[in-house]
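Only one protein chain is missing from this complex, and each of the others stays in its spot.
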(Lines give C-alpha, C1' and ligand atoms only; values in the text may rest on other atoms or scores of the structure.)
Protein backbone atom coordinates (compact mmCIF):
# COMPACT_ATOMS: atom_id res chain seq x y z
CA UNK A 1 0.00 0.00 0.00
CA UNK A 2 2.44 2.61 1.18
CA UNK A 3 5.20 3.62 -1.11
CA UNK A 4 8.47 3.87 0.68
CA UNK A 5 9.59 7.40 1.34
CA UNK A 6 6.19 9.02 1.74
CA UNK A 7 5.16 10.70 4.96
CA UNK A 8 2.48 8.07 5.35
CA UNK A 9 5.02 5.28 5.63
CA UNK A 10 6.93 7.08 8.31
CA UNK A 11 3.69 7.80 10.11
CA UNK A 12 2.86 4.10 9.98
CA UNK A 13 6.33 3.14 11.16
CA UNK A 14 6.19 5.73 13.93
CA UNK A 15 2.75 4.60 15.07
CA UNK A 16 3.80 0.95 15.02
CA UNK A 17 6.98 1.72 16.86
CA UNK A 18 5.11 3.74 19.47
CA UNK A 19 2.59 1.00 20.14
CA UNK A 20 5.35 -1.55 20.46
CA UNK A 21 7.27 0.79 22.74
CA UNK A 22 4.30 1.39 25.02
CA UNK A 23 3.48 -2.33 25.24
CA UNK A 24 7.07 -3.03 26.13
CA UNK A 25 7.17 -0.28 28.72
CA UNK A 26 3.89 -1.37 30.31
CA UNK A 27 5.34 -4.85 30.61
CA UNK A 28 8.49 -3.48 32.18
CA UNK A 29 7.27 -0.82 34.60
CA UNK A 30 3.50 -1.13 34.77
CA UNK A 31 0.59 0.92 33.49
CA UNK A 32 0.75 3.65 36.10
CA UNK A 33 4.31 4.60 35.47
CA UNK A 34 3.74 4.57 31.73
CA UNK A 35 0.72 6.88 32.04
CA UNK A 36 2.58 9.23 34.31
CA UNK A 37 5.61 9.39 32.04
CA UNK A 38 3.42 9.89 28.99
CA UNK A 39 1.70 12.82 30.68
CA UNK A 40 5.04 14.23 31.62
CA UNK A 41 6.34 13.70 28.11
CA UNK A 42 3.35 15.41 26.53
CA UNK A 43 3.77 18.49 28.68
CA UNK A 44 7.53 18.56 28.07
CA UNK A 45 6.92 18.02 24.38
CA UNK A 46 4.37 20.84 24.26
CA UNK A 47 7.03 23.51 24.41
CA UNK A 48 9.18 21.72 21.83
CA UNK A 49 6.19 21.26 19.55
CA UNK A 50 5.10 24.90 19.71
CA UNK A 51 8.59 26.29 19.13
CA UNK A 52 9.27 23.78 16.38
CA UNK A 53 5.95 24.65 14.75
CA UNK A 54 6.92 28.32 14.60
CA UNK A 55 10.39 27.51 13.32
CA UNK A 56 8.90 25.37 10.58
CA UNK A 57 6.34 28.00 9.64
CA UNK A 58 9.12 30.51 9.18
CA UNK A 59 11.33 28.08 7.37
CA UNK A 60 8.54 26.80 5.16
CA UNK A 61 7.17 30.19 4.20
CA UNK A 62 10.24 32.38 4.14
CA UNK A 63 12.96 29.78 3.66
CA UNK A 64 14.85 31.27 6.57
CA UNK A 65 16.56 29.30 9.30
CA UNK A 66 15.73 31.39 12.35
CA UNK A 67 18.18 30.94 15.19
CA UNK A 68 16.47 33.78 17.04
CA UNK A 69 13.29 31.80 17.51
CA UNK A 70 14.27 30.71 21.00
CA UNK A 71 14.68 34.39 21.84
CA UNK A 72 11.04 34.94 20.81
CA UNK A 73 10.01 32.23 23.27
CA UNK A 74 12.04 34.01 25.92
CA UNK A 75 10.54 37.41 25.09
CA UNK A 76 7.10 35.84 25.50
CA UNK A 77 8.07 34.61 28.94
CA UNK A 78 9.28 38.06 29.87
CA UNK A 79 5.98 39.54 28.70
CA UNK A 80 4.47 37.57 31.57
CA UNK A 81 7.17 38.80 33.94
CA UNK A 82 6.60 42.38 32.85
CA UNK A 83 2.85 42.23 33.25
CA UNK A 84 3.00 40.66 36.68
CA UNK A 85 5.52 43.29 37.74
CA UNK A 86 3.32 46.00 36.32
CA UNK A 87 0.23 44.69 38.06
CA UNK A 88 1.98 44.59 41.40
CA UNK A 89 3.17 48.19 41.12
CA UNK A 90 2.21 49.54 44.51
CA UNK A 91 1.96 52.67 46.51
CA UNK A 92 2.73 52.82 50.17
CA UNK A 93 -0.21 53.66 52.40
CA UNK A 94 -0.56 53.81 56.13
CA UNK A 95 -2.98 51.29 57.48
CA UNK A 96 -4.45 52.89 60.60
CA UNK A 97 -6.11 49.72 61.77
CA UNK A 98 -2.85 47.85 62.21
CA UNK A 99 0.33 48.64 64.04
CA UNK A 100 3.83 47.31 63.63
CA UNK A 101 5.80 45.90 66.52
CA UNK A 102 6.79 49.39 67.73
CA UNK A 103 3.21 50.48 67.95
CA UNK A 104 3.36 52.85 64.99
CA UNK A 105 0.70 52.65 62.30
CA UNK A 106 1.70 49.94 59.76
CA UNK A 107 2.73 50.93 56.27
CA UNK A 108 1.53 48.51 53.66
CA UNK A 109 2.02 48.35 49.91
CA UNK A 110 -1.21 48.52 48.04
CA UNK A 111 -1.12 47.70 44.34
CA UNK A 112 -2.73 50.27 42.10
CA UNK A 113 -5.04 47.65 40.65
CA UNK A 114 -6.69 47.43 44.04
CA UNK A 115 -7.54 51.10 43.78
CA UNK A 116 -9.06 50.60 40.40
CA UNK A 117 -10.98 47.40 40.87
CA UNK A 118 -11.30 47.03 44.60
CA UNK A 119 -9.32 44.75 46.84
CA UNK A 120 -10.80 41.38 45.98
CA UNK A 121 -10.83 41.86 42.21
CA UNK A 122 -7.37 43.39 42.37
CA UNK A 123 -5.97 40.36 44.17
CA UNK A 124 -7.57 38.06 41.64
CA UNK A 125 -6.13 40.01 38.76
CA UNK A 126 -2.66 39.80 40.24
CA UNK A 127 -3.14 36.12 40.91
CA UNK A 128 -4.11 35.58 37.27
CA UNK A 129 -1.23 37.59 35.89
CA UNK A 130 0.17 34.77 33.75
CA UNK A 131 -3.03 33.93 31.84
CA UNK A 132 -3.72 37.66 31.49
CA UNK A 133 -0.30 38.07 29.95
CA UNK A 134 -1.52 36.07 26.98
CA UNK A 135 -3.66 39.05 25.97
CA UNK A 136 -0.72 41.37 26.45
CA UNK A 137 1.73 39.07 24.68
CA UNK A 138 -0.23 38.56 21.47
CA UNK A 139 0.06 42.12 20.13
CA UNK A 140 3.59 42.49 21.50
CA UNK A 141 4.81 39.31 19.87
CA UNK A 142 3.15 39.96 16.54
CA UNK A 143 4.71 43.40 16.55
CA UNK A 144 8.14 42.02 17.46
CA UNK A 145 7.81 39.42 14.73
CA UNK A 146 6.81 41.91 12.07
CA UNK A 147 9.53 44.36 13.02
CA UNK A 148 12.09 41.56 12.97
CA UNK A 149 10.99 40.36 9.55
CA UNK A 150 10.75 43.78 7.94
CA UNK A 151 13.82 45.15 9.63
CA UNK A 152 16.25 42.27 9.31
CA UNK A 153 15.13 38.91 7.98
CA UNK A 154 13.76 40.42 4.76
CA UNK A 155 17.26 41.32 3.65
CA UNK A 156 18.45 37.76 4.03
CA UNK A 157 16.06 35.87 1.75
CA UNK A 158 18.60 35.73 -1.03
CA UNK A 159 21.64 35.11 1.16
CA UNK A 160 22.96 31.60 1.87
CA UNK A 161 21.44 29.64 4.74
CA UNK A 162 24.72 29.90 6.63
CA UNK A 163 24.36 33.71 6.63
CA UNK A 164 20.78 33.45 7.86
CA UNK A 165 21.85 31.19 10.68
CA UNK A 166 24.65 33.55 11.60
CA UNK A 167 22.70 36.79 11.56
CA UNK A 168 19.79 35.36 13.54
CA UNK A 169 22.28 33.81 15.95
CA UNK A 170 23.72 37.29 16.44
CA UNK A 171 20.23 38.71 16.92
CA UNK A 172 19.48 36.05 19.53
CA UNK A 173 22.57 37.10 21.48
CA UNK A 174 21.55 40.76 21.29
CA UNK A 175 17.96 40.08 22.39
CA UNK A 176 18.95 37.95 25.34
CA UNK A 177 21.55 40.45 26.46
CA UNK A 178 18.97 43.24 26.37
CA UNK A 179 16.65 41.16 28.53
CA UNK A 180 19.55 40.38 30.85
CA UNK A 181 20.32 44.06 31.20
CA UNK A 182 16.80 45.01 32.21
CA UNK A 183 15.75 41.94 34.18
CA UNK A 184 19.03 40.67 35.57
CA UNK A 185 20.62 37.29 35.23
CA UNK A 186 18.62 35.45 37.86
CA UNK A 187 15.44 33.48 37.22
CA UNK A 188 12.29 35.40 38.15
CA UNK A 189 9.59 33.26 39.77
CA UNK A 190 6.23 33.84 38.11
CA UNK A 191 3.62 31.60 39.71
CA UNK A 192 0.48 30.20 38.18
CA UNK A 193 -2.91 31.30 39.52
CA UNK A 194 -3.37 29.74 42.94
CA UNK A 195 -6.38 27.82 41.66
CA UNK A 196 -4.01 25.76 39.52
CA UNK A 197 -1.12 25.43 41.89
CA UNK A 198 -2.01 21.95 43.12
CA UNK A 199 -1.90 18.61 41.43
CA UNK A 200 -4.53 16.61 39.65
CA UNK A 201 -5.19 13.03 40.64
CA UNK A 202 -5.29 11.83 37.09
CA UNK A 203 -5.66 8.16 38.07
CA UNK A 204 -8.83 8.76 40.03
CA UNK A 205 -10.18 10.78 37.12
CA UNK A 206 -9.98 7.85 34.74
CA UNK A 207 -11.34 5.38 37.26
CA UNK A 208 -8.17 3.97 38.76
CA UNK A 209 -7.16 3.92 42.38
CA UNK A 210 -6.52 7.40 43.72
CA UNK A 211 -3.03 8.71 44.48
CA UNK A 212 -1.34 6.60 41.81
CA UNK A 213 -0.97 9.13 39.03
CA UNK A 214 -0.70 12.62 40.37
CA UNK A 215 0.34 15.41 38.11
CA UNK A 216 0.54 19.20 38.52
CA UNK A 217 -2.49 21.04 37.17
CA UNK A 218 -0.48 23.64 35.37
CA UNK A 219 1.46 21.16 33.30
CA UNK A 220 -1.76 19.56 32.17
CA UNK A 221 -3.07 23.00 31.30
CA UNK A 222 0.12 23.65 29.38
CA UNK A 223 -0.42 20.58 27.28
CA UNK A 224 -4.07 21.45 26.62
CA UNK A 225 -3.05 24.99 25.76
CA UNK A 226 -0.42 23.72 23.33
CA UNK A 227 -2.94 21.40 21.72
CA UNK A 228 -5.36 24.31 21.27
CA UNK A 229 -2.73 26.62 19.81
CA UNK A 230 -1.43 23.99 17.44
CA UNK A 231 -4.97 23.09 16.43
CA UNK A 232 -5.75 26.75 15.84
CA UNK A 233 -2.71 27.23 13.64
CA UNK A 234 -3.55 24.19 11.56
CA UNK A 235 -7.20 25.22 11.26
CA UNK A 236 -6.11 28.69 10.24
CA UNK A 237 -3.88 27.33 7.52
CA UNK A 238 -6.44 24.78 6.40
CA UNK A 239 -9.69 26.72 6.36
CA UNK A 240 -8.91 30.37 5.63
CA UNK A 241 -8.09 31.87 2.28
CA UNK A 242 -5.07 33.48 3.85
CA UNK A 243 -3.87 30.08 5.05
CA UNK A 244 -4.49 28.55 1.67
CA UNK A 245 -2.38 31.16 -0.07
CA UNK A 246 0.36 30.68 2.48
CA UNK A 247 0.32 26.92 2.02
CA UNK A 248 0.46 27.37 -1.73
CA UNK A 249 3.35 29.75 -1.22
CA UNK A 250 5.15 27.19 0.92
CA UNK A 251 4.80 24.68 -1.88
CA UNK A 252 5.76 26.92 -4.74
CA UNK A 253 6.54 30.50 -4.01
CA UNK A 254 7.24 31.70 -7.52
CA UNK A 255 4.04 30.44 -9.05
CA UNK A 256 1.94 32.04 -6.35
CA UNK A 257 3.71 35.30 -6.96
CA UNK A 258 3.05 35.00 -10.68
CA UNK A 259 -0.65 34.85 -9.87
CA UNK A 260 -0.37 38.42 -8.71
CA UNK A 261 -0.79 37.65 -5.04
CA UNK A 262 1.28 39.75 -2.70
CA UNK A 263 2.79 36.81 -0.93
CA UNK A 264 5.44 38.84 0.82
CA UNK A 265 2.96 40.70 2.99
CA UNK A 266 1.29 37.47 3.96
CA UNK A 267 4.64 35.95 4.79
CA UNK A 268 5.42 38.91 7.01
CA UNK A 269 2.19 38.26 8.88
CA UNK A 270 3.13 34.56 9.05
CA UNK A 271 6.34 35.60 10.74
CA UNK A 272 4.29 37.60 13.22
CA UNK A 273 2.09 34.56 13.79
CA UNK A 274 5.06 32.26 14.34
CA UNK A 275 6.50 34.78 16.77
CA UNK A 276 3.17 34.90 18.60
CA UNK A 277 3.05 31.10 18.89
CA UNK A 278 6.56 31.04 20.34
CA UNK A 279 5.73 33.95 22.63
CA UNK A 280 2.53 32.40 23.95
CA UNK A 281 4.40 29.16 24.57
CA UNK A 282 6.85 31.25 26.57
CA UNK A 283 4.14 33.05 28.57
CA UNK A 284 2.50 29.84 29.67
CA UNK A 285 5.84 28.22 30.42
CA UNK A 286 6.79 30.72 33.14
CA UNK A 287 5.07 28.90 36.06
CA UNK A 288 6.79 25.64 35.08
CA UNK A 289 10.30 27.04 35.16
CA UNK A 290 11.13 30.54 36.31
CA UNK A 291 12.20 32.46 33.23
CA UNK A 292 15.78 33.60 32.79
CA UNK A 293 17.52 35.29 29.91
CA UNK A 294 19.08 32.18 28.41
CA UNK A 295 15.98 29.97 28.45
CA UNK A 296 15.44 30.70 24.77
CA UNK A 297 18.82 29.38 23.71
CA UNK A 298 18.36 26.30 25.88
CA UNK A 299 15.14 25.51 24.07
CA UNK A 300 16.38 26.55 20.67
CA UNK A 301 19.04 23.87 20.38
CA UNK A 302 16.53 21.16 21.25
CA UNK A 303 13.84 22.68 19.05
CA UNK A 304 16.14 22.59 16.06
CA UNK A 305 16.80 18.97 16.70
CA UNK A 306 13.03 18.49 16.88
CA UNK A 307 12.50 20.27 13.57
CA UNK A 308 15.15 18.21 11.85
CA UNK A 309 13.79 14.98 13.27
CA UNK A 310 10.28 15.93 12.15
CA UNK A 311 11.51 16.84 8.71
CA UNK A 312 12.54 20.33 7.69
CA UNK A 313 9.53 22.17 6.32
CA UNK A 314 6.84 19.76 7.53
CA UNK A 315 4.39 21.27 10.04
CA UNK A 316 2.84 17.98 11.19
CA UNK A 317 6.33 16.52 11.38
CA UNK A 318 7.48 19.27 13.73
CA UNK A 319 4.52 18.76 16.07
CA UNK A 320 4.79 14.99 15.99
CA UNK A 321 8.51 15.04 16.64
CA UNK A 322 8.07 17.58 19.45
CA UNK A 323 5.70 15.35 21.41
CA UNK A 324 7.56 12.16 20.54
CA UNK A 325 10.88 13.48 21.77
CA UNK A 326 9.21 14.90 24.87
CA UNK A 327 7.79 11.48 25.69
CA UNK A 328 11.08 9.72 24.96
CA UNK A 329 12.91 12.16 27.18
CA UNK A 330 10.62 11.61 30.12
CA UNK A 331 10.75 7.84 29.77
CA UNK A 332 14.50 8.02 29.62
CA UNK A 333 14.53 9.86 32.95
CA UNK A 334 12.87 6.96 34.78
CA UNK A 335 14.87 5.30 37.50
CA UNK A 336 14.35 1.86 35.97
CA UNK A 337 15.86 3.04 32.70
CA UNK A 338 18.68 5.02 34.28
CA UNK A 339 19.76 1.98 36.28
CA UNK A 340 20.34 0.11 33.05
CA UNK A 341 21.58 2.98 30.89
CA UNK A 342 23.02 5.67 33.14
CA UNK A 343 22.91 9.15 31.68
CA UNK A 344 20.60 8.21 28.85
CA UNK A 345 18.14 10.97 29.77
CA UNK A 346 20.81 13.56 28.99
CA UNK A 347 21.48 12.36 25.48
CA UNK A 348 18.37 10.55 24.29
CA UNK A 349 17.09 13.40 22.11
CA UNK A 350 20.41 13.87 20.39
CA UNK A 351 20.83 10.15 19.97
CA UNK A 352 17.42 9.82 18.33
CA UNK A 353 18.18 12.81 16.13
CA UNK A 354 21.43 11.26 14.93
CA UNK A 355 19.81 7.91 14.21
CA UNK A 356 16.88 9.49 12.36
CA UNK A 357 19.10 11.79 10.33
CA UNK A 358 21.24 8.90 9.24
CA UNK A 359 18.46 6.47 8.43
CA UNK A 360 15.79 8.90 7.20
CA UNK A 361 17.73 11.88 5.89
CA UNK A 362 14.63 14.00 5.43
CA UNK A 363 13.35 13.37 8.94
CA UNK A 364 10.08 11.69 9.81
CA UNK A 365 7.88 13.62 7.41
CA UNK A 366 10.20 15.90 5.47
CA UNK A 367 9.99 16.65 1.81
CA UNK A 368 12.69 15.79 -0.63
CA UNK A 369 15.56 18.14 -1.26
CA UNK A 370 14.77 20.71 1.40
CA UNK A 371 17.86 22.47 2.72
CA UNK A 372 20.38 20.11 1.24
CA UNK A 373 22.17 22.66 -0.87
CA UNK B 1 32.64 -1.16 -32.37
CA UNK B 2 30.10 0.07 -29.86
CA UNK B 3 31.62 1.89 -26.91
CA UNK B 4 28.32 2.28 -25.05
CA UNK B 5 25.76 -0.49 -25.01
CA UNK B 6 22.38 0.00 -23.32
CA UNK B 7 20.21 -3.12 -23.17
CA UNK B 8 16.58 -3.49 -22.06
CA UNK B 9 16.76 -0.64 -19.58
CA UNK B 10 13.56 0.02 -17.61
CA UNK B 11 12.94 2.73 -15.06
CA UNK B 12 9.71 3.48 -13.22
CA UNK B 13 8.93 6.45 -10.97
CA UNK B 14 5.93 5.31 -8.97
CA UNK B 15 3.20 4.86 -11.56
CA UNK B 16 5.15 6.45 -14.39
CA UNK B 17 7.13 4.30 -16.77
CA UNK B 18 9.96 6.71 -17.56
CA UNK B 19 12.00 4.26 -19.62
CA UNK B 20 10.65 1.10 -21.22
CA UNK B 21 12.98 -1.43 -22.79
CA UNK B 22 15.51 1.05 -24.05
CA UNK B 23 18.19 -0.38 -26.31
CA UNK B 24 20.88 1.87 -27.59
CA UNK B 25 24.36 1.42 -28.88
CA UNK B 26 26.80 4.22 -29.53
CA UNK B 27 29.62 3.57 -31.98
CA UNK B 28 33.11 4.61 -31.04
CA UNK B 29 34.25 7.95 -32.49
CA UNK B 30 30.82 8.90 -33.70
CA UNK B 31 28.43 11.67 -32.79
CA UNK B 32 25.17 10.15 -31.66
CA UNK B 33 22.14 12.33 -30.95
CA UNK B 34 19.17 11.37 -28.82
CA UNK B 35 16.11 13.42 -29.59
CA UNK B 36 12.49 13.30 -28.58
CA UNK B 37 9.65 15.47 -27.32
CA UNK B 38 9.46 16.73 -23.75
CA UNK B 39 9.00 13.96 -21.21
CA UNK B 40 10.31 11.33 -23.58
CA UNK B 41 12.81 10.15 -20.97
CA UNK B 42 15.97 11.63 -22.48
CA UNK B 43 17.27 13.06 -19.24
CA UNK B 44 16.31 9.95 -17.30
CA UNK B 45 18.30 7.87 -19.75
CA UNK B 46 21.27 10.17 -19.42
CA UNK B 47 21.08 10.01 -15.63
CA UNK B 48 21.10 6.22 -15.84
CA UNK B 49 24.33 6.36 -17.85
CA UNK B 50 26.24 8.53 -15.40
CA UNK B 51 25.19 6.87 -12.16
CA UNK B 52 22.75 9.49 -10.89
CA UNK B 53 19.91 6.99 -11.30
CA UNK B 54 19.99 3.21 -11.34
CA UNK B 55 17.73 1.43 -13.83
CA UNK B 56 15.22 -1.07 -12.42
CA UNK B 57 16.26 -3.69 -14.95
CA UNK B 58 18.62 -3.95 -17.89
CA UNK B 59 22.31 -3.34 -18.39
CA UNK B 60 24.52 -0.42 -19.30
CA UNK B 61 27.95 -1.42 -20.56
CA UNK B 62 30.73 1.07 -21.22
CA UNK B 63 33.70 -0.33 -23.09
CA UNK B 64 32.80 -3.85 -21.99
CA UNK B 65 32.31 -2.95 -18.31
CA UNK B 66 29.03 -2.43 -16.49
CA UNK B 67 28.48 1.03 -15.05
CA UNK B 68 25.54 -0.01 -12.93
CA UNK B 69 25.93 0.35 -9.17
CA UNK B 70 28.87 2.70 -9.55
CA UNK B 71 28.94 6.21 -8.18
CA UNK B 72 29.08 9.17 -10.60
CA UNK B 73 32.74 9.85 -9.81
CA UNK B 74 33.68 6.22 -10.46
CA UNK B 75 31.90 6.24 -13.81
CA UNK B 76 33.65 9.48 -14.67
CA UNK B 77 36.99 7.89 -13.84
CA UNK B 78 36.09 5.11 -16.30
CA UNK B 79 36.05 7.72 -19.06
CA UNK B 80 32.58 9.26 -19.29
CA UNK B 81 32.31 13.02 -18.89
CA UNK B 82 29.08 14.94 -18.73
CA UNK B 83 28.15 18.47 -19.73
CA UNK B 84 25.01 19.79 -18.04
CA UNK B 85 22.07 21.74 -19.35
CA UNK B 86 22.95 24.71 -17.16
CA UNK B 87 26.72 24.89 -16.94
CA UNK B 88 28.03 23.27 -13.77
CA UNK B 89 31.37 24.88 -13.00
CA UNK B 90 33.18 25.99 -9.87
CA UNK B 91 31.82 29.52 -9.74
CA UNK B 92 33.87 30.70 -6.74
CA UNK B 93 37.14 29.60 -8.29
CA UNK B 94 39.16 31.22 -11.06
CA UNK B 95 38.97 29.92 -14.61
CA UNK B 96 42.50 28.57 -14.29
CA UNK B 97 41.64 26.66 -11.11
CA UNK B 98 38.52 25.31 -12.77
CA UNK B 99 40.67 23.92 -15.53
CA UNK B 100 43.28 22.46 -13.20
CA UNK B 101 40.81 20.42 -11.15
CA UNK B 102 39.88 17.88 -13.85
CA UNK B 103 43.57 17.53 -14.70
CA UNK B 104 44.32 16.72 -11.07
CA UNK B 105 41.42 14.28 -11.07
CA UNK B 106 42.81 12.59 -14.16
CA UNK B 107 46.32 12.37 -12.67
CA UNK B 108 45.58 11.61 -9.01
CA UNK B 109 42.31 9.73 -9.09
CA UNK B 110 39.23 10.28 -6.96
CA UNK B 111 41.12 11.32 -3.84
CA UNK B 112 44.65 12.26 -3.00
CA UNK B 113 45.90 13.99 0.11
CA UNK B 114 48.30 16.49 -1.44
CA UNK B 115 47.96 19.05 1.30
CA UNK B 116 51.52 20.31 1.69
CA UNK B 117 52.60 20.61 -1.93
CA UNK B 118 52.04 24.01 -3.47
CA UNK B 119 49.64 24.32 -6.38
CA UNK B 120 51.98 26.88 -7.89
CA UNK B 121 54.66 24.19 -8.21
CA UNK B 122 52.49 21.84 -10.26
CA UNK B 123 54.11 22.93 -13.51
CA UNK B 124 52.87 20.02 -15.59
CA UNK B 125 49.25 20.53 -14.59
CA UNK B 126 49.47 24.27 -15.15
CA UNK B 127 50.89 23.80 -18.64
CA UNK B 128 48.15 21.35 -19.57
CA UNK B 129 45.50 23.69 -18.22
CA UNK B 130 46.97 26.60 -20.13
CA UNK B 131 47.01 24.71 -23.39
CA UNK B 132 43.41 23.61 -22.90
CA UNK B 133 42.43 27.22 -22.16
CA UNK B 134 44.22 28.23 -25.35
CA UNK B 135 42.23 25.63 -27.27
CA UNK B 136 39.01 27.02 -25.78
CA UNK B 137 40.36 30.51 -26.59
CA UNK B 138 39.80 31.74 -23.07
CA UNK B 139 43.37 32.00 -21.83
CA UNK B 140 42.92 35.75 -21.41
CA UNK B 141 40.18 35.05 -18.87
CA UNK B 142 42.23 32.69 -16.74
CA UNK B 143 42.29 34.89 -13.63
CA UNK B 144 38.58 35.70 -13.74
CA UNK B 145 36.11 34.22 -11.30
CA UNK B 146 34.22 31.63 -13.26
CA UNK B 147 30.86 32.85 -11.98
CA UNK B 148 31.48 36.28 -13.47
CA UNK B 149 31.63 35.02 -17.06
CA UNK B 150 28.89 35.02 -19.67
CA UNK B 151 26.78 31.93 -20.14
CA UNK B 152 28.46 31.08 -23.42
CA UNK B 153 31.89 31.28 -21.78
CA UNK B 154 30.72 29.12 -18.89
CA UNK B 155 29.57 26.52 -21.38
CA UNK B 156 32.96 26.64 -23.18
CA UNK B 157 34.75 26.30 -19.88
CA UNK B 158 32.63 23.32 -18.87
CA UNK B 159 33.27 21.58 -22.17
CA UNK B 160 36.96 22.37 -21.84
CA UNK B 161 37.01 20.93 -18.32
CA UNK B 162 35.42 17.74 -19.60
CA UNK B 163 37.91 17.53 -22.48
CA UNK B 164 40.84 18.08 -20.15
CA UNK B 165 40.04 14.73 -18.63
CA UNK B 166 40.51 13.13 -22.05
CA UNK B 167 37.29 11.15 -21.75
CA UNK B 168 36.37 8.37 -24.17
CA UNK B 169 32.73 9.39 -24.15
CA UNK B 170 31.37 12.90 -23.81
CA UNK B 171 27.71 13.25 -22.86
CA UNK B 172 26.03 16.58 -23.54
CA UNK B 173 22.62 17.49 -22.14
CA UNK B 174 21.07 20.18 -24.34
CA UNK B 175 24.32 22.13 -24.54
CA UNK B 176 22.74 25.02 -26.45
CA UNK B 177 19.55 25.40 -24.44
CA UNK B 178 18.76 29.06 -23.83
CA UNK B 179 21.64 30.27 -25.99
CA UNK B 180 21.59 33.01 -28.58
CA UNK B 181 22.02 31.96 -32.21
CA UNK B 182 25.61 33.13 -32.41
CA UNK B 183 26.57 31.25 -29.23
CA UNK B 184 24.78 28.17 -30.54
CA UNK B 185 26.76 28.26 -33.76
CA UNK B 186 30.00 28.71 -31.84
CA UNK B 187 29.17 25.69 -29.75
CA UNK B 188 28.38 23.63 -32.85
CA UNK B 189 31.74 24.57 -34.35
CA UNK B 190 33.49 23.70 -31.13
CA UNK B 191 31.84 20.28 -30.90
CA UNK B 192 32.56 19.57 -34.57
CA UNK B 193 36.17 20.43 -34.01
CA UNK B 194 36.29 18.16 -30.97
CA UNK B 195 34.85 15.18 -32.77
CA UNK B 196 37.20 15.72 -35.72
CA UNK B 197 40.42 16.34 -33.84
CA UNK B 198 40.15 14.31 -30.66
CA UNK B 199 39.43 10.64 -30.19
CA UNK B 200 36.17 11.29 -28.40
CA UNK B 201 32.77 9.76 -28.87
CA UNK B 202 29.97 12.25 -28.35
CA UNK B 203 26.42 11.48 -27.27
CA UNK B 204 24.18 14.51 -27.29
CA UNK B 205 20.65 15.17 -26.12
CA UNK B 206 19.18 18.08 -27.98
CA UNK B 207 15.97 19.86 -28.77
CA UNK B 208 17.36 22.13 -31.43
CA UNK B 209 17.14 20.26 -34.74
CA UNK B 210 19.60 22.67 -36.29
CA UNK B 211 22.23 21.50 -33.83
CA UNK B 212 21.30 17.84 -34.21
CA UNK B 213 21.45 17.79 -37.97
CA UNK B 214 24.69 19.77 -38.10
CA UNK B 215 26.49 17.33 -35.84
CA UNK B 216 25.03 13.86 -35.58
CA UNK B 217 26.01 10.85 -37.59
CA UNK B 218 23.31 8.72 -36.01
CA UNK B 219 20.08 9.73 -34.32
CA UNK B 220 17.89 7.86 -31.87
CA UNK B 221 14.35 9.12 -31.47
CA UNK B 222 12.86 8.55 -28.03
CA UNK B 223 9.14 8.83 -27.34
CA UNK B 224 7.36 7.99 -24.12
CA UNK B 225 10.41 6.25 -22.75
CA UNK B 226 10.95 3.93 -25.72
CA UNK B 227 13.22 4.28 -28.76
CA UNK B 228 11.11 4.71 -31.89
CA UNK B 229 13.76 4.65 -34.59
CA UNK B 230 17.48 4.79 -34.89
CA UNK B 231 18.99 5.87 -38.17
CA UNK B 232 21.11 8.40 -40.06
CA UNK B 233 20.01 12.03 -40.05
CA UNK B 234 18.79 11.94 -43.66
CA UNK B 235 16.51 9.01 -43.02
CA UNK B 236 15.22 10.47 -39.76
CA UNK B 237 14.20 13.73 -41.41
CA UNK B 238 11.45 12.18 -43.46
CA UNK B 239 10.45 9.37 -41.14
CA UNK B 240 6.67 9.28 -40.57
CA UNK B 241 6.94 7.91 -37.02
CA UNK B 242 9.18 10.79 -36.02
CA UNK B 243 6.78 13.34 -37.42
CA UNK B 244 4.01 11.65 -35.52
CA UNK B 245 5.91 11.70 -32.24
CA UNK B 246 6.73 15.37 -32.60
CA UNK B 247 3.52 16.66 -34.09
CA UNK B 248 1.01 14.43 -32.31
CA UNK B 249 -1.25 11.56 -33.32
CA UNK B 250 -3.07 13.41 -36.10
CA UNK B 251 -0.02 13.94 -38.29
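Some points to look at:
Each chain gets a letter, A and B, in the order it is written, and its residues are counted from 1.
Heads up, the rule we're going with is that a contact is a pair of C-beta atoms (placed from the backbone, for glycine too) under 8 Å apart; a residue touches a chain by one contact, two chains touch by 3 or more.
To be clear about the criterion, contacts and distances are computed from a predicted model.
As stated in its UniProt record, the chain not included in the shown complex is "Leucine/isoleucine/valine transporter permease subunit", which appears among "Magnesium chelatase", "Gluconate 2-dehydrogenase alpha chain", "Leucine/isoleucine/valine transporter permease subunit" or "Nucleoside-diphosphate sugar epimerase". Remark: the omitted chain is touched by one listed residue; of A:95, A:115, A:177 or A:209 this is A:177. Contact with the omitted chain, checked across B:68, B:93, B:209 or B:229, is made by B:93. The chain not shown here is touched by just one of B:119, B:137, B:199 or B:232, and that residue is B:119.
Listed for subunit A, the residues touching the missing chain in the whole complex are 65, 152, 155, 161-163, 165-167, 169-174, 177-178, 180-181, 185, 297, 301, 304-305, 308, 312, 342-343, 346-347, 350-351, 353-354, 357-358, 361, 371-373.
Think of the hidden chain as still there; on subunit B it touches residues 50, 71-74, 76-77, 81-82, 84, 88-93, 97, 100-102, 104-106, 108-122, 158, 161, 165.
The rule is short, and it goes like this: only the chains that are shown with their structure count from here on.
In whole angstrom, the spacing between the mean C-alpha positions of subunit A and subunit B is 51.
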